[in-house]
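Removed from the display is one protein chain of the complex; every other protein chain stays in position.
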Amino acid sequence: MTERLTTDVTIIGGGVAGCAAAVALRRVGLKVVLLEKGACGAGASGVNFGGVRQQGRSLVELPLARRSRAIWDKLNEMLGEDVEFEATGHIKLARSEADMAELERYARDAAEHGLELQLLGANAARADLPWLGEKVVGASLCAEDGAANPRLVGPAFARLARRLGADVREHALVNAAAREGERFETRTDALAVDSRFLVNAAGIGAGKVASWFGEEVPLGPVVPNMLVTEPLPIFVTRSVGVCGGDVYVRQVSRGNVIMGGGRGWGDAELLHSGPTTDQSLTGMRKTLDLVPALRGAHIIRTWAGIDGQMPDRIPVIGFSATTPDLVHAFGFSGHGFQLGPVVGEIIAELIADGRSPSPIEPFAITRFAEASVLPAAAAGVEH
Amino acid sequence: MAGLFSRLVKRTGASILFTIDGEAVEAREGDLLMTAILLHRPALRRFEFGESSRAGFCMMAACQDCWVLLADGRRLRACSTPVEPGMAVIVDGDPNG
Partner (left out) sequence: MADPLVVIVGAGPAGVRAAETLALAGLQPILIDEAERPGGQIYRQPPAGAVRPGIYGLEIRKAAGIHGVLAGLGAVDYRPRTLVWNVFQDRLDLLTIEGHGEQRFDRLILATGAMDRALPFPGWTLPGVFTLGGAQIALKSQGVSIGRRVALVGAGPLLPLVAHQYVGAGAQVVAVLDVTPFAPKLLQLLGLAAEPGTLAKGLWYTARNRMQGLAAAYGVRAIRAEGKRQVEALIYKDAMGVEHRIACDAIGASCGLRSETQLADLAGCAFVFDQVGRQWVPQRTGQGRSSVPAVYLAGDGAGIGGADAAELQGRRTALAVLEDLGRPVDLAEAARLDRRLARQARFRKALENAYPFPDHLLDDVADEEMVCRCEGITAGALREAARDKDAAEINRLKAFTRIGMGRCQGRVCGHAAAELLARASGVGIEGVGRLRGQPPVKPIPVLGGVP
């Protein structure tokens, strides 16, 4: 028998963005029903690298990343639990003079957005990280970047949303959603939710949701491949990326070294994904070039979650172009974890105030209407 | 230091010399690294998350409790690796060097 619910806002998708939106919407007094196909925070936002990184982002994302970074400082207090956020600093390594020139250029541009980056020569980089491999010619350090435990953040937001009165339904896969008059009707196998607003934060499933409202978006899957070692004595004191983004490494405080690089396999229809052996082995080899000290270590686990990716590698955030009161937030292209908290706030602002103080114009869904003028994809693919 | 294991069946294989924390010790051909160490010592390694040691558990390469560190940086599963001449095992030494 179908259970019927009536609410102000229905959110499709219980990732960090969706759950943070539920929290922010409850804070402005709106009634919320959140529908998550599996468990909250167990999709792309739960199985990513855990990078809380501003450095290297597309410049149009930086204002959002700056604002989100401020939230990360208060996150433990806000959520009432430790999500293992540490501002270890993020260091991006140059392996050629061309890489170094790219880092210098980026540092100048980022400074205009208030992001201070410290450029290091080869010696200074080695003084900071004595174990660096020989290929490194220089680096750029963002001291306030860091990492958190992705497995904890989404679920913590979901529990906070519940405590604030949101109706969070897990294992509730949305089959259909439609605009009926001034309202939305959203259906799962067991539920029919009637709401004034609808939020599409469905990750890899968001393209289908958008299509229900006549908006075809070029959302494809991205499946970052991840590996983790056994616990080792602490030596990788920073989160490490490289120009080109083909490998990235960090060590958690318990000693396990996490490395990412390349792509796993994924089935966007079945919402099914996993790591790919070739990519795992390549990732190991590339990591060894950067961190030769890992040569005796063992990989104990590999995984790959599935996220939605846009051709220009920046998300869609904002109102639908076809349907009033429908808000999209998807296509984070494998680097939405750091942005999640602020995207929740922006969704709430759009719904409560009709606008957000953050500059979200670059993320408009309409940018795909004229496919020939797509902005160039950002070079880095670090997640 | 007394070993944990004791030999019940005499081994006639060749003598194999290796070191534990710098001390020269003897094993016999056919000894697994785990046997070779535990005939001389009560444990194989320090536990990463507490003030204690580990000496292996399942002996069938399943539990992964018996990893040992060699001075050359290799990490070996002692219950499935034959001891080799010249191995320099670190049991109680500081793995950070």
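We just call them A and B in the order they show up, numbering each chain from 1.
Here, contacts are C-beta pairs under 8 Å (C-beta built on N, C-alpha and C of every residue); 3 or more make two chains touch, one makes a residue touch a chain.
Here the structure is a predicted model, which is why all the values come from computation and not from measurement.
Trainee: Could you list, sorted by label, every displayed chain in contact with the chain left out?
Mentor: A, B
Trainee: Looking at A:Pro63, A:Gly138, A:Pro155 or A:Gly318, which makes contact with the chain not pictured?
Mentor: A:Pro155
Trainee: Can you tell me which of A:Thr6, A:Ser96, A:Thr277 or A:Thr322 touches the chain that was removed from the display?
Mentor: A:Thr277
Trainee: Kindly note down the residues of chain A that lie in touch with the hidden chain.
Mentor: 39, 42, 46, 151-152, 155, 159, 229-231, 254, 274-277, 280-281, 284, 287-288, 294-303
Trainee: Where does chain B touch the missing chain, residue by residue?
Mentor: Residues in contact with the chain left out: 4-13, 28-32, 35, 38-39, 42-44, 47-50, 52-65, 67, 75-77, 80-82.
One rule holds in what follows: only the chains that are shown with their structure count from here on.
Trainee: Just how far, in Å, is the C-alpha centre of chain B from the one of chain A?
Mentor: Chain centroid spacing, chain A to chain B, equals 44 Å.
Trainee: Within their complex, state which residues of chain A touch chain B.
Mentor: It comes out as residues 230-231, 233, 254-255, 295-298.
Trainee: List the residues on chain B that touch chain A in their complex, please.
Mentor: Interface residues on chain B, with respect to chain A: 48-49, 67, 69, 72-75, 95-96.
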